[in-house]
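Right, chain A next:
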Amino acid sequence: MQQVRVDRGADPVISPDALLKEVELLASEGARFTTMICLDLDPEFEIIYLFQKPTLDVVRLRVRMAKDEELPSISSILLGAVLMENEIREFFGVKIINLAIDFKCRMLLSEKSLQMPLLKVRPKPKLTGGGE
Partner candidate 1 sequence: MPLMSGNLIKNLFSGPATRPYPIVKREPFPRARARLAYDPDKCTYCGICANICPAAAISVEEDRENLHISRVYNSFACISCARCAELCPQGSLRMEVSPHGAADAKTVAYSASKET
Partner candidate 2 sequence: MARVTFPFGPQHPVLPEAIQLQLTCEDERVVEVLPVIGYMHRGIEKAAEANLYPNNIFLCERICGICSFIHALCYCELIEGMMRVEVPPRAKYLRVVWSELSRIHSHMLWLGLLADSFGFESLFMQCWRAREIILDTLEMTTGQRVIQSSCVIGGVRRDIDLDMEPGVRRQMAAFQKELKSIYPVFAKDYTVKLRTVGKGVLPRDQAWSLGTVGPTLRGSGWADDARTLGYAVYDDLGFEPVVEIGCDSYARMMVRLREVVQSVELVIKALDQMPEGDLTVTVKSFPEGEGLIRVEQPRGELVEYARGNGTAYLERLKVRTPTFSNIPALLVMLPGCELADVPVITMSIDPCIACTER
Partner candidate 3 sequence: MTLTWPIIIAVAAVLLAPLVGGLLRGLDRKLTARMQGRLGPPLTQPFYDFGKLVGKSRSVSSRASIAWVWSYFLLTLTAFALFFLGQDLLVVFFILAFAGGALAFGALSARSPYARFGANRELLQMLSYEPILLLAAVAIYFQTGGFTVYSVFEANQPLLPFLPLVFVAVLVALGIKMRKSPFDIAASEHAHQELVRGVYTEYSGPHLALIELTHWYELVLLMAFLALFWVQPLWVGVLIAFAAYFLELWIDNIAARLRWSWMLGASWGVGIGFIVANLVLLSVLL
């Protein structure tokens, strides 16, 4: 039976600077990228990275960062992450740098869509375009 409930306390929480080192370590163990989940815990972002070991096990890694901090992309280590990183940048405005493929925040949204739609707390009423 698979474990559904997540015990927050069990996950390592790191800062953006330590991210690349951790991911490199995981990658060298054969782990691959599964997904990442961004949470807008105002005034911070929490980003959960999920990796899969060559078994079916999932490894979680949490990054906590201020909203204006820069987050290095891990797409140079694990290319599979590039779409999700673009999405998070687009949906939350997380400043992810050094993306392998840069969609410039136009991956899923059009310029007329509501920008950064998943932000809980918006910096200023800077809504561009339409949206419902």
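Just so we're on the same page, a contact is a pair of C-beta atoms (placed from the backbone, for glycine too) under 8 Å apart; a residue touches a chain by one contact, two chains touch by 3 or more; residues count from 1.
The candidates were selected such that all candidates are chains of the complex that A comes from, given by their letters.
All values reported here derive from a predicted model rather than from experimental measurement.
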item: Candidate from 1, 2 or 3 that touches chain A, complex-wide; value: 2
item: Candidate 2-touching residues of chain A, taken from the complex the two chains share; value: 1-6, 8, 27, 30, 32-35, 37, 39, 48, 50, 54, 56, 58, 78-84, 91, 101, 106-110, 114, 117-118
